[in-house]
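Missing here is one protein chain; the remaining ones are kept as they sit in the complex.
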Amino acid sequence: MEYIANKEIIAKRIAGIFKTGEVVNLGIGLPTLVVKYIPRDVNIVLQSENGIMGLGPAPAKGSEDRDIIDAGGAPGSIKNGGCFFDSAVSFGIIRGGHVDYTVLGVLEVDQEGNLANFMVPGKMVPGMGGAMDLTTGTRVVIAATLHFQKSGVSRMKRRCTLPLTALREVNKVVTDLGVFEVLGDRFHLAECFSPYTPAWIQAHTDADIIVKNDCRMVTIDVQPNGKTQ
Amino acid sequence: MEYIANKEIIAKRIAGIFKTGEVVNLGIGLPTLVVKYIPRDVNIVLQSENGIMGLGPAPAKGSEDRDIIDAGGAPGSIKNGGCFFDSAVSFGIIRGGHVDYTVLGVLEVDQEGNLANFMVPGKMVPGMGGAMDLTTGTRVVIAATLHFQKSGVSRMKRRCTLPLTALREVNKVVTDLGVFEVLGDRFHLAECFSPYTPAWIQAHTDADIIVKNDCRMVTIDVQPNGKTQ
Amino acid sequence: MIVKPIISPKDAAGRIKEGESLMVGGFMGCGSPNTIIFALKEIGTKNLTLITNDTAIHDLNTGTITGVAHLIQIKLFKKIIASHIGSNQETQRQMLAGETEVELVPQGTLAEQVRAGGAGLGGFLTPTGVGTEVANGKQIILVAHRPFLLELPLKADVAIIKAKKADKAGNLVFNGTARNFNPLMATAAALVIAEVEEIVEIGEIDPNDVHTPSIFVDYLVKAEQPEL
Partner (left out) sequence: MIVKPIISPKDAAGRIKEGESLMVGGFMGCGSPNTIIFALKEIGTKNLTLITNDTAIHDLNTGTITGVAHLIQIKLFKKIIASHIGSNQETQRQMLAGETEVELVPQGTLAEQVRAGGAGLGGFLTPTGVGTEVANGKQIILVAHRPFLLELPLKADVAIIKAKKADKAGNLVFNGTARNFNPLMATAAALVIAEVEEIVEIGEIDPNDVHTPSIFVDYLVKAEQPEL
C-alpha cells in the first residue's frame, strides 16, 4: 500500500468531533485546517489564546482589521457575541479547564500521552507559546499530525525523544491513518481510515497499538489537496 | 492637663500629608473624616478596595446610585477620570504597591509597627476585610487613632495584645496628641499638638517614645465637633 | 454563540442542592443577586457552605437586613468563608455562639483564591497575613528572603452573581462597584447563574467591553428586586 500524506483527512475527522456549544482552541498549522470542515449545523466557540472568544473566519483580503489576529498572527475576525480579553484572562480560561478541546500539531507523540512540539535541540527553537498551557489545562487534548515524517518514520512513538511540551496530557491522536485513543500507556486504534488496515498501521508504527474491539473502518472523503471527491 | 478626645485634629493633620497625584486609601471610620480636610489645591486619587479609583464625594441625598458605594458600604460617587474594576484587580493594585498611603483605624498599635484592628477574641469579630492587604501592600501605612481608649488607656502600646492585622507595617501614627514615626522599634514623636507636651505624652503612654530633635509644637485649628475655631 | 436559558428565580435557587458550596457575589449588598437570594430563602436549602466577601448588613437593633444576610438569618449555612462580617451582628453572634463555622480571610487573599480557582492555579504566594493568625497552619515560602503565605484556590459547586447587563449568549457587563467579586466567582464554580437587570440581543455589547465572557455563564435570571 502506498502512503499519501493527507492533512485534509485529519482536519475533516477532527471537525466531526465537536458538538454545539463546545469551546475549542485550534493550534497553529494543521489544526487551523479543521475550521473549514466544521459542519454548518454545529456551532462551536473558537477560543484563541491571544485573547479572543468567538474567533470568526479569516477576513476577506482588504477588509482586515490589524487589531484582530489569530494566535498564528494571521488576520482574524470576531463572531457576533464574541469578546476580547488580556493574556492573563485568556490563560486563566485555558488553564482553568474552561476550554473543552485543544487541537495541536506535534513533532512527536507517544503512547504514554506525552507530546513534543516546541523544539528540536540545536536546530529549531520556535518556543512553546501557549502549547504547554493548552495541553495541561484543556479538558481533551487532540494531537493532529501526519502519521509519518517526510523520512517515513512515524511521529507516533513508544517514547518521545524530543523535549516534552506536556507530560501524559494527550487524550487522542488523529493522523491520516486513523483515530487513536491514549489509554493505559498504549495507543488504542478506534478508527482506521481506508484504504489502510489496522495491521498495516501496526506494522508501520514503532509503538504499541491495540486495535479496539469496536474499531471501525472509516472512509473520509477528501483529497490531499482539500477537494472532496 | 485635661484630655479632650478630638478625631478632627487627627483627620486634619493627616489630610496635610498628601501631595497632588498620590493614591490614597482611607479606611472605614475615623479615616473617612480625612477627606473633608484635603486642601482644595491638592488633587489626590482616592482608591477604594471595593473596586474604584477616583472615589468622589458622598452624593447628595436622593441622588445616590446604588451601584456605587465606598468600602464602608456608604453611597459613593466617582470623579471624572476615575474607573471601576473587580476585587482581584483592586487588591492587585493594593498588594502590588500602587497605593501610596493607607490610613486605618486601630484598636491597638505598637512601637514595633504592629497593628491590631480586626477582632477582640470572644467579643467582636468584624473581620479584617481589606485591612491586612492594605497594611501589607501600601507604600506608607498611617494608623489614625484617638490616643486613648474610653478607659483612659493608650492605644499606643509596647506590644499589641490583640490578634495582629499586620506585622511591622505601620510607618506613622497620628493621634489627637501628635504625629509619631515608627523606627527601630520605637515611636518617635515628630509633632506634638498643643496644648499637650512631649513630657505629658510620654507620661501617659505605656510605650517607648523618643522625642525627635526636630520635634515641632503644632497647633491644629479644629474643634472636637469638626468646626474650625 | 449559544443562547443561554433564561430561568425563573425559583428554578435557579432550586439548582442549589443541600450540602453544596455556594459563592455569592456582592460587596455590602452592592452587586448582590437579590432575586435569587430571595428565591433561595423561600426554598430554604440547608447545610450550604457560603463563600462571599462579606455577609452584608444585619443590625440586630434596628432589624435592617440586606443581601445574603437574609440567608444567614435562617441558618442555611454550616460554614461561611468571608473577609468581613462587621456589619452583620447575626453572623458574629452565630460565630461566637459556635452555631456556624466562620472562616475570616483577608479580602485580597479571598479574591485571589477565587481567581486562582477559576484560572487553574494550584495556589499563590501572598505577603498578606504573614505574622498573623491567618498564617496558622499554612506553609511559609521564602522568595528573595521575604516570607509569603501559600494560599490555595477556592472553587464552588454553584455561584450566583449579579450583573447589570447580559446579552442572550451570557456575556456580562457590570456597573460601578457592583462588579466586585462577581466576575471572579463566574470563573470558579461548576454552575454559574447570573442575575441581570437587562438582557440584550447578541451583538449589542461591544466585544471590548465584556467583563465576563459568555462561556462562564450557564443560566440567566432576570432581576426582579434590585433592593432586598
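A, B and C are the chain letters, set down in written order, and residue numbers restart from 1 in every chain.
Operating definition for what follows: a contact is a pair of C-beta atoms (placed from the backbone, for glycine too) under 8 Å apart; a residue touches a chain by one contact, two chains touch by 3 or more.
Not measured: the values here are computed from a predicted model.
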item: Absent-chain contact - pick from A:10, A:34, A:52 or A:156; value: A:52
item: Selected from A:87, A:149 or A:194 as touching the chain missing from the view; value: A:87
item: Residues of chain B (touch criterion as defined above) contacting the omitted chain; value: 20-21, 23, 43, 45, 47, 53-54, 78-85, 88, 91-98, 137
item: Contact set of chain A toward the excluded chain (per top definition); value: 48-52, 65-69, 71-73, 76, 78, 84-88, 90-91, 94-95, 118-119, 122-133, 136-137, 163-168
item: Touching residues (missing chain, whole complex) on chain C; value: 112, 116, 119-127, 139, 141, 143, 146, 148, 150, 152, 173-176, 179, 207-209, 211
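The rule is short, and it goes like this: only the chains that are shown with their structure count from here on.
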item: Chain at the geometric heart of the assembly (C-alpha centres); value: C
item: Remotest chain, chain A as reference, centres from CA atoms; value: B
item: Two chains sharing the most contacts, counting C-beta pairs only; value: B-C
item: Interchain centroid distance [CA atoms averaged], chain A/chain C, Å; value: 37
item: Rounded Å distance between chain B and chain C, as computed from the means of their C-alpha atoms; value: 29
item: Averaged-CA centre spacing for the pair chain B and chain A, given as whole angstrom; value: 57
item: Residues within chain C bordering two or more other chains; value: 115
item: Shared interface positions of chain A, touching two or more other chains; value: none
